[in-house]
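Only a single protein chain was left out; the remaining protein chains are all shown in position.
The letters A and B name the chains in turn, as written, and every chain counts its residues from 1.
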Amino acid sequence: MNAATGVMPRATGRAAASRALDTGLWVFIAVASTLFGLFLTAYVMRMDSADWSTIALPPQLWLSSGLLLAGSVLLQRASAAARAARWPVAQTLLLVGGACAMAFIGVQLWAWQSLLAARVMLASNPAASFFYVLTALHGLHVLGGLIAWAATMPMVSQPSDDPAGVAQRVALCARYWHFLLAVWAVLFAVLGWLTPDVVRFICGKG
Amino acid sequence: MAYADVDTGSHHAPQTFITKYIWSQDHKVIAVQYASTAILVGLVGLALSNLMRLQIGFPGAFAFINAERYYQFVTMHGMIMVIYLLTALFLGGFGNYLIPLMVGARDMVFPYMNMLSFWVYLLSVVVLMASFFVPGGPTGAGWTLYPPAAILPGSPGFEWGIILMLVSLLIFIVATTMGGLNYVTTVLQARCEGMTLLRMPLAVWGIFVATILALLAFPALFVSGVMMLLDKTLHTSFFMPAVVSLGQVTNYKGGSPLLFQHLFWFFGHPEVYIVALPAFGIVSDLISVHARKAIFGYRTMVWAIVVIGGLSFVVWAHHMFVSGMNPWFGFFFATSTLIIAVPTAIKVYNWVLTLWRGDIHLTVPMLFTLAFLLTFLSGGLTGLFLGNVSVDIPLSGTYFVVAHFHMVMGVAPLLVVFGGIYHWFPKVTGRMLDDRLGQFHFWVTFIGTYLIYFPMHYLGVLGMPRRYYNYEHYQFIPASAHTLNAFITVVALTVGAAQLVYVYNLVWSTFRGRQADANPWRAASLEWATPNTPPVHGNWGSRLPVVYRWAYAYSVPGAPQDFIAQDAPPEAGGQEPEPYARPREAPA
Partner (left out) sequence: MAIALALLVIVVGSVLFHLVTPWWTTPLASNWKQMDDTLAITLAVTGFFFVVINLFVVYTVWRYRHRAGQRAAYEPESKRLERWLIGITTVGIVGLLAPGLAVYADYVRPPNNALLLEVVGQQWQWRFRLAGASGKLGGSDARFVSAANPLGLDPADPAGQDNIVVLGNEVHLPLGRPVKVLARSHDVLHDFFVPPFRARMNIVPGQVSSFWFTPTQPGRYESLCAQLCGVGHPNMRGFVVVEDDAAFQAWMKQQPTFATTQAAPSAAAPAAPDALPAQGRALAQSKGCVACHTVDGSPGVGPTWKGLFGKTETMVDGSTALVDDAYLKAFIRDPQARAVKGFAPIMPKIDVTDDELAALAAYIQSNGSASIDKAQR
């Protein structure tokens, strides 16, 4: 402790940068959580209307959920490998994890296509509108994650003078993947199982 | 990405004109870019308000101001002023400039994203201005953009203007999020040694809490904007009930206009604190410096900022007392709204108590500060009328509301903007703003805006509704009210013209102003302690500062001067009332 200033010295240099990235991602996660939370609030409020009819979830969503889960697992293991400086392993895991996210988006689009083929369009009914909007928003956030992933891949594949920094970047990708998985889990549960009856039960028949 | 670095100096300083002044990642340049854009767009908003007042004061005298254009002016004026001027100026302008300097950092923690945030903001401005040039013109649905009217025939700009408005807002929210990530993370992670959170000046606290509000509130505007855009372009029914519009049956059904209002005001109320909190913080610093006295009750002031910020999320439906929402909500929101008055009042008392037994220098910044106290008090007190639900019922939607929000959001924070720019101009440019022009600008603006908005409250009590193109042939509106409107218009045009004097002062003084020394106001806070004035890239030279006390060591008994800089050696004294008690953990 510095007696003169009364505080510990600040983190400096690369440690400071890494704490900043860490904090920055948490703040972004808070913002995105708020965004999804508000959409879900709107969903619940709109559900209260007489014209609500639930749509069946396309079965493709189970596959896409599995892909997202796999992606998270792979990214987590990539992060552990990078921290242990096992770079070839980290690179492979990171690559496949990203591919899982890309596949997730592909399967989501497939789910959309199957809904459209069943004549469930965006403006058909409010449940459909929300389905498309919520999955689109989540998908856009996955795409954003893939951009960060694309920026991280070359750092992992080439030798670096800041291995701790690169490992942190991989860890942040993993954390963001887990966040996207958590959001998806909530969306999936809400879209699949939150019906007007459940809402009325929770809110009381008011 | 570049980052702060103590010993090896900052990342490479930019070399070319383009990288120094256009694609700059330096927070100071970005701040000036934000502020200049905001002021320019604010002048457009000012012109629009003058056009509105021409119609209200002299109805029908200007044939080109028909009902459609009038509502377009009303809407664009409101949106420009609230979002594109005030929010951008306080967060992007003042926030970008002051935060790194006041906390002892070299720059924001994510300089590249900071640069992007300005260009995305500029894009949102361009998209907004483009709505003047599309078929049908800009939207005329009021800055609140309530559906169903905003996207139906009958409102101006319902074809293209509303789309551009919504797209512009979505782009703006992306910019604000990028900036906000910077401001919050920089305050949390990039403070120099010794700069604890409770040693930061209140300007930083105000902008910091406002940024948190922005990050959590703008998503609600994003959600409502996306949903309204879909209702308009793809005919979903998020907000649209079954509508028969001007005789035509539409395909919408089941949607809820009130859902939009809840989402909008969940954003909209924190938004007014996003504007007010930085103003509160800045004005605290202006008072301290120019009265040579520590802000009274610093910790309480911080507490009040944080509590106001938190409470601002649970008062939103006081904008909806007569909306047709569940009437029982009125009880809750009236209560929460009047509770928020308490920490706000504390701040007013503490500002006044700072002046008490001070050494008050009546500089131009101090003049603006005193004017702020009067106008904020006035505007804040009228908020108590509107927050008290049953008093609000006859006043809602009248000129009482218009007078209230202009006084508390337009006049008071704008006076702080002017005072703040006069105060920090010598830091930014190394020159002083011209004092005589400053005095002229102050007096016309202060007296003028008071003459405009104080009497306007009474028109609202009378029952004159807002957003009316004309008021002729009403028995309950006496001729004297029309005379008052004409008077207000003349004053408004005068105040508008005076702002041009201010812009002239800004531009002229940047190049020809009197040279200032490094700390012309003899302020204690850290931004004045840079080795160069104006500060160069990296701000601090080869070593970051170390701080030994809070930012308010003014008139400390026994000290040789009436201020002690934050980075003066510890022996100089002037520590804060309760020095930091617990040591922090060492970083990993």
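Quick notes on this one:
One rule holds in what follows: contacts are C-beta pairs under 8 Å (C-beta built on N, C-alpha and C of every residue); 3 or more make two chains touch, one makes a residue touch a chain.
Because the structure is a prediction, the values reported are computed rather than measured.
Among the chains on display, the ones the left-out chain touches in the entire complex are B.
Within the whole complex, the absent chain has one touching residue among B:Asn50, B:Thr196 or B:Asn388, and that is B:Asn388.
Checked against the full complex, the one of B:Leu43, B:Leu198, B:Val314 or B:Ile346 touching the unshown chain is B:Ile346. Only one of the listed residues, B:Ile171, B:Leu229 or B:Ala481, touches the absent chain: B:Ala481. Of the candidate positions B:Ala149, B:Val546 or B:Ala568, contact with the hidden chain is made by B:Ala149. Considering the complete assembly, chain B touches the hidden chain via residues 60, 63, 66-68, 71, 140-142, 146, 148-149, 152-156, 241-249, 253-258, 291-300, 322-324, 327-328, 330-331, 334-335, 338-339, 341-342, 345-346, 348-350, 352-353, 355-362, 367, 370, 373-374, 377-378, 381-382, 384-385, 388-391, 393-394, 396-398, 443, 446-447, 450, 454-455, 458-459, 461-463, 465, 467-472, 474-476, 478, 480-481, 484, 552, 554-557, 562, 576-577.
Going forward, only the chains that are shown with their structure count from here on.
Chain A and chain B have CA centres that are 33 Å apart. If you check the complex, the residues on chain A that touch chain B are 1-2, 4-17, 19-20, 23-24, 27-28, 30-31, 34-35, 38-39, 42, 45-46, 49-52, 122-123, 126, 129, 133, 137. Contact residues on chain B toward chain A in their complex (touch as defined above): 1, 3-8, 109-110, 177, 180-181, 184-186, 188-194, 196, 215-216, 219-220, 222-223, 226-227, 230, 234-238, 251, 253-256, 259, 262-263, 266, 546-548, 569-570, 579-580, 583-588.
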